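The other protein chains are all here in position, but one chain of the complex has been omitted.
Note that the chains are named A, B and C in the order they appear, and that numbering of residues resets to 1 at the start of each chain.
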Amino acid sequence: MNLKIEESNQAVIVVVKEERLDAHNSETLKQELSRLFAEGKTKVVVDLKDVRFIDSSGLGALVSGFKNASARQSSLKISSLQSQVKSMFELTRLHRVFDIYTTIDEALETF
Amino acid sequence: MNLKIEESNQAVIVVVKEERLDAHNSETLKQELSRLFAEGKTKVVVDLKDVRFIDSSGLGALVSGFKNASARQSSLKISSLQSQVKSMFELTRLHRVFDIYTTIDEALETF
Amino acid sequence: MKQDKIELHIKIPNQTKYLSLIGKISEELAVQLQNYSGDRESLANHVNVVLTEALVNAIRHANADNPEEVVEVRIIVTEDELVMQVFDHGKGFDMNGVSQSLPNNREQLEDHGRGLFIMRSLMDSVDYYPVEGGNVLEMRKSFN
Partner (left out) sequence: MKQDKIELHIKIPNQTKYLSLIGKISEELAVQLQNYSGDRESLANHVNVVLTEALVNAIRHANADNPEEVVEVRIIVTEDELVMQVFDHGKGFDMNGVSQSLPNNREQLEDHGRGLFIMRSLMDSVDYYPVEGGNVLEMRKSFN
């Protein structure tokens, strides 16, 4: 899986450079998020601008990151949902669980 | 089939607004070209900018137009070949039969 | 007159790297469904999603991630409906025993368990039944 990881002040931005976030590649994202929180990062944004398709495993990797963050008083935010990805968050009611922003910058401002 | 037909000075420009020019839609192009030459048009450019895929029937419609033109001392020129379309002309050696130009304007200048 | 009908049958190795291939093929089919009255782009995405969910369950739960197993998918399009079947070679499971609700409680937010919910939400019907040599998960979507 193609992930671009950037640091900006205190925050880490994880940009998913894939068209699909599915059962084939989501385990890598899950492990990367787990690694970041274990290293002590407290502010993480996952940007999904390039993702056109997400399945329940892709959503699951984000939920796993969210639980990881919550357990460590850290926070995970999500940015840049394409319309079909957004409807999957809505269908599974996860838009009420996650903090979702339109752009990376908007997400960063709220930390 | 979606064709856009424009007149420019003495010439007629037929823009094929389709991604595929194949056995399903090429008969329309063939008939349109036949109609134009029968009406007495002497300068016709067929622009293939939007065409990403051509098969032997698509090429055949153009050959039919070319024969029609030749029989009436008129001329048919072709413009804007995408790379995969260009290789079909080359494979069937029809790039030696047709006058092919990079843009509509270049084709028009040569009449 | 006979009804127009498209039947597609594909066998792939039991590996998640083939998910996107099946997803894309199913999207190509869906965008061509001239009899569907709704939004064809959404339908294409939904078909891609539910097939992905069903395939992942067959690959992981039924065929235990064995890369030498084979998964079969059958898609049938008639003038009034779309039927999708995913065959597995596992022992089967009781689909009615799987909760219909989302695993989103504050106390126990789970990172899995949303697949069947998604399939049931996006399709008109989802069934699972034994056939020779395994089981089939069958999803239907009517065009009206």
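A few notes on this one:
Keep this in mind: a contact is a pair of C-beta atoms (placed from the backbone, for glycine too) under 8 Å apart; a residue touches a chain by one contact, two chains touch by 3 or more.
On a predicted model such as this, the values are computed, not experimentally measured, just so you know.
Although one chain is omitted from the display, it touches the following shown chains in the full assembly: B, C.
Checked against the full complex, the candidates B:A61, B:I78 or B:I100 give a single residue touching the omitted chain, namely B:A61. Mapped onto chain C, the footprint of the missing chain covers residues 1-2, 4-13, 15, 18, 21, 24-25, 28-29, 32, 68. Of the residues in chain B, those that touch the hidden partner chain are 20, 22-24, 30, 53, 55-57, 59-61, 63-64, 66-67, 84, 87-88, 91-94, 96-97.
The criterion applied here is as follows: only the chains that are shown with their structure count from here on.
One inter-chain figure worth recording: chain A and chain C are separated by 26 Å, centre to centre, where each centre is the mean of the chain's CA atoms. For this pair, chain B with chain C, the centres built from the Cα atoms lie 44 Å apart. Once the centre of each chain is set as its mean CA position, chain A and chain B turn out to be 50 Å apart.
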